[in-house]
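Missing here: one protein chain of the complex. Every other protein chain is in place.
All chains are identified by letter, namely A and B, in their written order; residue positions are counted from 1 within each chain.
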Amino acid sequence: MDKKLIEQKIAVFLLGACIAITFFLLIAVIGHILQKGLGQISVEFLLEEPRDMGREGGIFPTIVGTIYLVVISLIISVPIGVLSAIYLTEYTRKGPILKAIRFATESLAGIPSIIFGLFGFTFFVIFLKLGWSVLSGSLTLAFMMLPTIVRASEEAIKSVPDAYRLGSFALGATKWQTIRKVVLPTALPGIITGIILGIGRAVGETAPVILTMGSALRIPWTIMQPARTMSVHLYILASEGISMEKAYGTATVLIIVVIFINFLANFVMRKMISV
Amino acid sequence: MQRILLLALVVILIGGLLAGCGQDQPSNQEGQNDGAKQGEKQDEILSGTITIAGSTSVQPLSEELRKVFEEKHPDVTIYVQGGGSSAGVKAAANGTADIGAASRKLKESEKEYGLTVITIARDGIAIAVHPSNPVEGMSLEEVRKVYTGEITNWKQLGGKDAPIEVVTREEGSGTRGAFEELVMEDSKITDNAIVQPSNGAVRTTVASSENAIGFISVGFLNDEVKGLKIDGVEPTAENIVAGKYPLFRPFNYLVKGEPKGIVKAYIDFVLSEEGQKIVAKDYIPVK
Partner (left out) sequence: MNNLNRLIERCIKNVLFFCAAISIFVVLLITVFVCIEGFPIIKKYGLLNFILGRKWYPLDGVFGIFPMIIGSIYVTCGALLFGVPLGVGCAIFLAEIVPKKIAKILRPGIELLAGIPSVVYGFYGLVVIVPLIKKYFGGSGFSVLAASVILTVMILPTIVNISEDAIRAVPAEYKEGSLALGATHWQTIKRVILPTARSGIMTAIVLGMGRAIGETMAVILVTGNVAKIPGSFLDPVRTLTSNIAIEMPYSAGEHTQALFATGIVLFVLIMFLNMMSTFTRSLRKGDKLSG
């Protein structure tokens, strides 16, 4: 047989092997955790309070903590992010200001999460005396999520056809009215995708969250109280060997949440393409 | 130019707002005094929050104590978290926590923070190995040599022919600090030792490795690991009280300034007969 053809066949085989290995890894990780953790999941696990530092009982406070953190972070980051995106796409011409803002947003995206943790701990918790609290955690996380939201919103707004805008101006609307009533609603699916991706990131962060929200295992009632998220709970359960079963259960919940978030983001994105 | 001024103005406003926000925090010492006045007026109805942070050795005990205290005073919420003894000292000193928990004495450099030290219990340090390890005990000198890296194989101690996996705690650990003071004296722990960030993590590491050795709070001993006899003495509370087991250290609660309000009430409870009975379950009361 021709040497070229042999090489071709081997190449295709090896490339296929790459994908196979990648998916094998994906299934190995998710499969192992789900297999050991699904058995832990029950209504009690999700709604009960933990006992004995997490050895028994459920993970309810951590679910509350996670949701609380995500919600407050979104309240801070979404307005800033979307409004920033509007400014960057609708209001500026090319120039040094635009470049500076863009550079800053890209830099924010590149800063490792531990540095956010370092900063958040020293600035929010100690210096501003906010203490270990949902607020400290949310402020820190909001700035971590900001680049994702800004980028996704920018893409979404940019892809709104100019014809929509021109039509609106022709009808006598001002710029802001156009943005509010025409551009934003059209860009909404893309913006929401960005928000969902930002949520995914927030749920998964651990180091900055321990440093700014603490690790107290109670339900937080106000934003000034400390709290524990599921990611932090998993880390503590696993590293301290408190309960591997509960750790698997927590990891399973996390994975399910992430799969759901991914699915949701894909769904919304597909809706956007069809619009 | 106008924009930059506008920007600066709003930034200053937000900064001021956040700083002001911080001062209203109820679990600050100042807030505590208000709570104290409230507490005194309303007889015994205490309310407010207390944050206890620091030693992972003290953590399980704090959890036990706070459970009972909260049952007596349902309007008080106590947050307990770990981080290590030095983290507890730091948190108490800068006000992040109301009570810092440390499983060692204060260092010289920490004495300038103005912290009141209240010893609430005493605890031993156990040298733990895997249950299948044939070695039953060591001398204090041998422990030191293992940790400096002088002794590297279990067969040198009468065990299997296998390299010793030394496990230690992070530098801020009170257990490590006490261990260094009691066992290492002036020698340094080998920098080949695996570092784990809590009692639980050390125990897990030792429990999952037949050749590992690590030091943990006696309160953390369970059937996952075996506590070695040191100079022939088993690591039990009785032996510590009798002065036979050499490795023990205080559990200290650290408060900035004098304890007031609900913090004082909680500490009084811990030192009371009822509180010390809870201590005595797994640790040694301060009599």
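By definition in this document, contacts are C-beta pairs under 8 Å (C-beta built on N, C-alpha and C of every residue); 3 or more make two chains touch, one makes a residue touch a chain.
Since the structure is predicted, the reported quantities are computational estimates derived from the model, not experimental observations.
**Student:** Thinking of the whole complex, not just what is shown, which of A:Q40, A:T62 or A:T105 touches the missing chain?
**Tutor:** A:T105
**Student:** Which one touches the absent chain: B:P197, B:G219, B:P235 or B:P259?
**Tutor:** B:P197
**Student:** Can you tell me which of A:Q40, A:S84, A:T148 or A:S243 touches the chain that was removed from the display?
**Tutor:** A:S84
**Student:** Identify the residues of chain B touching the omitted chain, counting contacts across the whole complex.
**Tutor:** Looking at chain B, the ones touching the missing chain are residues 3, 6-7, 10-11, 83-90, 109, 165, 170-172, 188, 191-197, 205, 208-209, 212.
**Student:** Pick out the residues on chain A that sit against the missing chain.
**Tutor:** Those residues of chain A that touch the unshown chain are 4-5, 7-8, 11-12, 14-19, 21-23, 25-26, 28-30, 32-33, 79-80, 83-84, 86-88, 91, 100-101, 104-108, 110-119, 121-123, 143, 146-147, 150, 174-176, 200, 203-207, 211, 231-232, 234-235, 238-239, 244, 247, 251, 254-255, 258-259, 261-262, 266.
Definition applied: only the chains that are shown with their structure count from here on.
**Student:** Based only on mean CA positions, could you tell me how far chain A sits from chain B in angstrom?
**Tutor:** 34
**Student:** Which residues of chain B touch chain A once you look at their complex with the stated criterion?
**Tutor:** 18-19, 21-23, 25-28, 49, 51, 53, 56, 59-60, 63, 77, 79-83, 94-96, 196-201, 203-204, 207, 224
**Student:** Within the complex, which stretch of chain A touches chain B?
**Tutor:** Interface residues on chain A, with respect to chain B: 53, 125-126, 128-133, 135, 214-218, 224-226, 236, 239-242.
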